[in-house]
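One protein chain omitted, others in place.
On to chain A.
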């Protein structure tokens, strides 16, 4: 009788625990079902490892977890992504701060929602004979291949200014992005100012690292989520999108190897190429004055180099939507 009673007590405890777990699970499920929305959100993303959070979120189902039906439109480069957004082909786009800066001179109907990745070593000065230019003085009279009006040119100019070599005579050869490496290989230029993965591609041709100087930390490249101010996507869904990106970022932090594997498959690139610049990336959601300052510095450069009309004064505060990320951060902090 005592044993039977004991058994009975244990059974009651077990059943109540089970009920608790089931009810918790059920309530969690019911919460997730509450905001289900199947209207698709299209995001134009650049085919680069910098878009990692989006590929990871898609592969790991973080969009679905946040009740979003997201469709990724993969394009080559941030400029094309931005154009797709402007042409209302997509709801959101990802682009670098340089693209944001140049476009801000033409329009303010878009806003930067958040920056999701940063690299302090993405753009480099590359050469087939890097040893020759270890002293920056030696680039005098060198032919430097650059993509006009891009981060490539901005990087070169800031580097020359920071090293106080702006006075050195150099020959700027403007080329499209895909012509940089062929030009270097064909000895049409001595140096190129280029972003990844050109550095990795060049490293495949020579036995040593193709960077002429260590420029880590001198230029910060960021990739940002951009949307139109007048959009059909409501605030809650935007917050859910930020949550999905954040979930993907956490996944990248906690499962770096799996994340690289997913990315390697998504972009069809070798793990070694991914690994080449992986450590330069800082994945996190932010929208601070650092980005603001970066864009402003670049805009000053654009004005100085007459890449944009001097008379156009831009108030970059118009293209920063800080409120959304702040709301998201507050939600995450439980405030």
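The rule is short, and it goes like this: contacts are C-beta pairs under 8 Å (C-beta built on N, C-alpha and C of every residue); 3 or more make two chains touch, one makes a residue touch a chain; residues count from 1.
Going forward, contacts and distances are computed from a predicted model.
Entry comment: the absent subunit's protein name, as recorded by UniProt, is "Diguanylate cyclase", drawn from "Class III cytochrome C domain-containing protein", "Roadblock/LC7 domain-containing protein", "Diguanylate cyclase" or "ABC transporter ATP-binding protein". Considering A:140, A:166 or A:206, the position touching the chain not shown turns out to be A:166 (whole complex).
Set against the missing chain, the residues A:98, A:158 or A:277 yield one that touches it, A:158.
Of the listed residues A:88, A:208, A:288 or A:323, the one in contact with the hidden chain in the full complex is A:288. For chain A, the residues touching the absent chain in the complete assembly are 1-3, 5, 9, 13, 17, 118, 120, 158, 161-167, 214-218, 220, 250, 253-254, 282, 284, 286, 288-290, 293-294, 296-297, 304, 329, 332-334.
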